[in-house]
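A single protein chain has been omitted; all remaining protein chains appear in their positions.
Up next, subunit A:
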């Protein structure tokens, strides 16, 4: 009760300071010019669109049987008309989109630096810190004011660690633990990475941490780097973590492996889109400045590879072989058409 009253008072008096301090897309960009803030780029509509396209919606993968301890039921059968079937499909599409909602990529949070006030009169009033938490119903966690009275007499905003702990204590979220789970420790994490359990790690990290938590950042970075090194991009494709991974790779200008994998699996359009995304985020690079004259996807990728890629030879060779394969395929398709009695000219005339 007491804490409630005090915190209410405090909230009123310091509300402005708090709102300045805790904003999701951190406002202190100017204070740290060396690190760019990824949030405005990530939340950009065009870039979101790109990331969604690159994720590729594969229903078999999105709606696969998951190892989540869910009790199985016998399948349900229904008689549906065309319209009802279409409706059911649309509902499934909507659910799939929900499954694929990307966790946000934002800048790391900063600790509040300045104390709220210093009362020398309260020095050594007790041997422990006092934490005051606003537990009003209906507030968002970011808006909740949590302050700490030090034994020295200073009153300050709680550090992020303290905040997380207090919020989890008073308003627990299911599946979130008070302490950082052991699986995120180095040895266990390595084991998980070697077993290719990327999605499990990322899902658990999403549950456990806030997106601007330095721990979350470090863990996701480690997983993405491991995937990039091992080229296991297909494990994450069609999951909610593919977009942030692509964003991370583009952000750190490390897209060669991904590009190679995309060309290898005949995703030329995706590869071109990836390069366009790269240009959007890094508009001052060579390939972005020197605009490509060709409109063809393959030439567009060639242009980028020539100017910037670190694995020029490899990717160029792959592209060449892809081109040849494509040409051969066209010849075969033409042959099939002729065998069926439709020559390409006829088709053109018909068109």
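Throughout what follows, a residue touches a chain if its C-beta (ideal position, glycine included) is under 8 Å from a C-beta of that chain, and two chains touch if they have at least 3 such contacts; residues count from 1.
Keep this in mind: contacts and distances are computed from a predicted model.
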Point to revise | Protein that the absent chain corresponds to, by UniProt name, given "Small ribosomal subunit protein uS5m", "Ribonuclease P and MRP subunit p25", "Eukaryotic translation initiation factor 3 subunit G" or "ATP synthase subunit b', chloroplastic" | key: "Small ribosomal subunit protein uS5m"
Review point. Out of A:45, A:78 or A:340, which is the one that touches the chain we can't see?
Key: A:78
Study note, to complete from the structure: Note that subunit A touches the absent chain at residues 59, 62-66, 70, 72-85, 88-89, 92, 95-96, 99, 179, 182
